[in-house]
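Data block below; observations after.
Apart from one protein chain that is not included, each protein chain of the complex appears where it belongs.
Chain nomenclature is as follows: A, B and C, assigned in order of appearance, with residue numbering initiated at 1 for each chain independently.
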Amino acid sequence: MSDAVVRPDLDGAAHRDRHAADAAHHGPPTGFWRRHVFSLDHKVIGRQYLDLALVAVTTGMILSWLMRIHLAWPAQAIPGLDKLSPNGAANGVISPEYYLSLMTMHGTIMVFFVLTTAPFAGFGNFILPIQVGAEDMAFPRFNMMSFWVTALAFVVLLASFFVADGPAISGWTAYAPLSAVGKDAGPGLALGQTLWAVSIAIFCVGQLLGSLNFIATTLDLRTKGMTLARLPYSTWAWFITSVIGLIAFSVLLPACILLILDRVAGTSFFIPGGLVLSDRLQPHSGGSPILWQHLFWFFGHPEVYIAILPGFGIVSTILPAMTRKPLLGPRVFIGCLVAIGFLSYMVWGHHMFLSGMNPLSATLFSVPTLIITIPATVTTLLWIGTIYGSRLRFTTASLFCLGFVSVFVSGGLSGFFLAQPSIDTYLHGTYFVVGHFHFVMGVASMFGIFAGTYFWFPKMYGRMMNETLGRWHFWLSFVGVYCIFMPMHWLGLAGNVRRYAAFTDDYMKPMVPLHRFITVAALFTGAVQLLFFINLFWSRRRGAIAPENPWEATSLEWTTASPPVHDNFGGRHPVVHHGPNEYGVAGALGRDYVMQDSPESLPVRA
Amino acid sequence: MHTKHIASLTLIAAAAVVTTGALRHPGPRAGSISGTVTYTGTMPKMKVIDMAKEPSCAAQHKSPVMTESAVAGPNNSLEDVVVYISAGDQGSAPATTAVRYDQRGCQYVPHVALVQVDQPVEIYNDDKTSHNIHPLAKTNAEWNKSQPPGAPPLKETFGKAEFIPVKCNIHPWMHGYFAVLNTSHATQSGEDGSFSLKGLPPGKYTVTAWHERFGTQSQEVTVGSGDTPKVNFTFKATPY
Amino acid sequence: MGKLFAAVVTIITLVSAAIFAMHVWWLPPDISVLGSGIDKQLEETMAATGVMFVAAQLLLALFVWRSGDANPLRALRTFPGGAIPMVAAAIVIVGAEVLVLTLVGSKVWASIYMTPPDPGSLRIDVQAGQFAYYFRYAGPDGRFGAIAPEKIDEANENYFGLDPANDTTARDDIVAATLEVPVNKPVALTLHSKDVGHSFYVPELRLQQDFVPGIVVPIHFTATKTGKYELVCTQLCGLGHYNMRAYVEVVTEPEFEQWLQDHASE
Partner (left out) sequence: MPVRPAARGHEHPTAPSTGVWVAVATITMSFAAYTSAMVVRQGTSGDWLHFRLPSILWLNTVLIVASSVALELGRRNHARGGTAAEGGVLTLPGPVSLTTRWIDVTLASGILFLAGQLVAWRQLAGEGLFLATNPSSAFFYVLTALHGLHLLGGLAGLLYVRRRLRRGPAVAAGPALGAGALYWHFMAVLWLYLLTLLVVRL
């Protein structure tokens, strides 16, 4: 590592020549396709990822609307839906199997194509290379492939909406053998399920290529003086996330390949013998459903952190800029990130407490699961401590950071219950779990994405977003998500089972009114997101022209033009003298901050 | 398709024969085949269906509901046997009126539905619970759709002749059959095991009887003008 | 803006906390011997996390209020002691919490899953399949007949794949769609699945356990209150998942004996 940190700068004719050659070789491309479609420019690719995520999140949100409407009013016809799926929604009324399709697609789209692409691949691609002072990613071609492979995966997934008996219905966890045996298990488990597995396999490839780039770029392409200790916290988070992703997706990929083989090639990796579905004895034998669960959750739990850690980084980058105070305990914070990344690989079993696993191992899995809350708590306290006694600037970005902290606390604490096998015995598979993970990985990382958007939009598009719209967007969303997901914890305590298309059991019927409340809240909160869309599209064209450094932040992206030129620094190679945390100091020109590349000797604390 | 054409052609032919014949002497009168279906050996014991899972259905039945895979009548008669013309059919008009198939009290009514190829089947859910209809077809296309309470009837057709088992996964005891046949000359044996196939023009026929557990039997019958030949079928019953 | 944020967060926090504390939505009454342990564990966790929840949210609200809308020239104040007290607090409070929860919790867990069932328990074989449960009692001979998947014939009520023709031990097996158990008598279940993954969840028994295809999972419980309860499936199993249920009838010993006689097969 250290040798990579400080490199002798033996500049010389040879070098300058080669650099000239580079410039010639890497001038901005002129053709339309290379500029906007198959671009090698990390900034374009980052925006492409974010646009993909935007499409995906819209789809996923509409799916959740349909689900919520069905749960509240099961017989309600939805006009036009029968056009999309004549089978699933005859006369526009969602059938139970179609509900499960919507649920599976919602989960898959949100987890893979939104929470993984937007905060990690999207912002990471655009910002990370600039923050380390590089002209681009280490492997631009892989970077481009990474995006287009991911886009392909998305198309394959959506295609399953148009196959005869609809998309997969086995949930985003696709538990075998339900996901493996094929059509005898019911509608959605024929071609739809195969497309699901293929799509996820492709997605893994895309993310592996992406992670590879992030790691190589962070390690090798840091500009002079950008020691690891001086990396901005967002880059730290993206770097650790890509390490986690590398391990996680390289395990999910094999799992998907084996699943596909079970489905199409007649192998029996996950399918035991003697299964009788729809009066038909299945031809498989000897497979292990638990094997799928192990492989899936070995990926699945770290995936939760892949979704949330970039949010950590974004918040820790934005909060200091908005509080005009250095982040409290930066080294501790990074230590926590590393600890979480490490622990995230020792806890997957807590998803399988009730899978008939050896009870002893259940206890063994529960310990690290509870321990991982310690670094999480520390980071939360660090944010709160950073806010203490600060000069908080209430921009939309900072509001979403505050919201992030609040919902992360709420969602994180409900994890205490599920981490204990004894309580999980009661709550497992109820809405308590749904409320928990939507808060802690769904809404929290969503708020991280929003904060990042409002913060970096000026850099990405050269125009400011509208703050008034932004604030309305925050306040309504903030209250909205609490109205949606807090009640789910209550439902769970009352034993309301998740993944039900309707609540026909005697003891669940009384809970329907609360579900109606949640549905109304969900429709409202979803509608509120229109403010965000309007703001996005309006500001891209009409927003006020953004200065280089609108937030008076310290990291390198704020030393570039808004938006940055093709090679980010216009041939200049910034030299870093300071960490990203120099806020609330006596800087030059009466500034209260010092930028990372500003030459002045280390500033004095104010 | 193709069978339809043949059918219509033969119809025309038959019509022609009749008219020309009518000029000379009164034409041939249609005959009918009737008989009874009985069994030998020990019948399997029908079991009581436990509907505890679905109170709304259990409540609809005063007396305990029995399985229907082999139903015996007085003096060894066998019920629900499908008897049909498997060969020699001189033309069946394609049926247009829909066959009604009910899910009532978590049972299929009728247990076996006689359906002609391409004849619409309307499946109703009369219960207060969800059903899923899953015809385990082999030559026809297999499908599996759920039908929540109050949902409109499903309208389906089957393009090929086949005895299709129908099941409901939500209520595993629910089993029935769609007997999809190429002919309109088909019937089922009644409680006394009797059946009769009417309106058969003179000719040589193969009559086939099908039972979901005991298999199929066929007999050659020749029907003269206005004849009413008797044909009896006897199945060998096994307890398990 | 700072005051507004503080106010909103405080309201959300207090309302949520109140609804939890007042048990507006809460667990149904516990009817099992081991359930009380779980309830106690849950109550303790609820108390501990409740305190942390309120504390953290209100702290956030307070700091935001104090730092917001202030004179931009006001001197910054770093948190007393910097990051160290934070880390200490987290490790001490959460760490202790974790320690306690793990120790107590694993005891409860062990009492349910690591202790073998009482040798005198009533043995019942439970089969889950799309989308119904069936329960098998050994019958007078006290022995379960062998089961063979290829023998399964739902049209004729042979859900387990018994072979009464050749297997004499199978002839007296009682198969029912209701889980009928005597009160205050230990019951040992063996769970196996006919097709895909399912789960056994009776909230009142505080009992939830997956059916894993290919393996037989044993669980045991003792019901302490007579009555009719619902058993539902919590493991996604297909289009009828939400409709997969059975009833658990806890009855007195004589009632149970009567029930066995009524259901005795040939």
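Everything below uses one rule, namely that contacts are C-beta pairs under 8 Å (C-beta built on N, C-alpha and C of every residue); 3 or more make two chains touch, one makes a residue touch a chain.
All figures in this text were calculated on a predicted structure; none of them were measured in a lab.
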Omitted chain - touching chains that are shown: A
Options A:Met67, A:Met103 or A:Met137, residue touching the unrepresented chain: A:Met137
Residue of A:Leu52, A:Ile127, A:Val251 or A:Met464 in touch with the missing chain, whole complex considered: A:Val251
Residue touching the undisplayed chain, where the options are A:Leu81, A:Ala118 or A:Ile215: A:Ile215
Selected residue (touches chain absent from view) among A:Met145, A:Leu228 or A:Leu261: A:Leu261
Missing-chain contacts mapped onto subunit A: 3-4, 7-10, 14-15, 18-19, 22, 25-26, 132-142, 208, 211-212, 215-217, 219-224, 246-247, 250-251, 253-255, 257-258, 261, 265-269, 272-273, 285-288, 290-291, 294-295, 298, 573
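Convention: only the chains that are shown with their structure count from here on.
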Reaching subunit C from subunit B through chains that touch each other, fewest steps: 1
A-B or A-C - the one linked by more C-beta pairs in contact: A-C
Rounded Å distance, subunit B centre to subunit C centre (Cα mean): 48
Interchain centroid distance [CA atoms averaged], subunit A/subunit C, Å: 30
Per-residue multi-chain contacts in subunit A, two or more chains: 95-97, 186-187, 278-279, 502, 504
In subunit C, residues with contacts to at least two other chains: 129-130, 154-155, 238-240, 243, 245
Of subunit C, residues touching subunit A in the complex: 1-2, 5, 8-9, 12, 16, 19-20, 24-28, 37-38, 41-42, 45-46, 48-49, 52-53, 56-57, 59-60, 63-64, 66-70, 72, 74-79, 82-84, 86-87, 89-91, 93-95, 97-98, 101-102, 105-106, 108-110, 112-114, 129-130, 149-150, 152, 154-155, 161, 194-197, 199, 201, 203, 206-210, 212-215, 217, 230, 232-243, 245
Subunit B to subunit A touching residues, read off their complex: 129-130, 132, 134, 136, 142-146, 148, 150-152, 165, 167, 169
In the complex, subunit A residues that touch subunit C: 95-97, 100, 169-171, 175, 177-178, 181, 185-189, 271-279, 281, 287-290, 323-325, 328-329, 332, 354-356, 359-360, 362-363, 366-367, 370-371, 373-374, 377-378, 380-382, 384-392, 394, 399, 402, 405-406, 409-410, 413-414, 416-417, 419-423, 425-426, 428-430, 471, 475, 478-479, 482, 486, 489-491, 493-495, 497-507, 511, 514, 584, 606
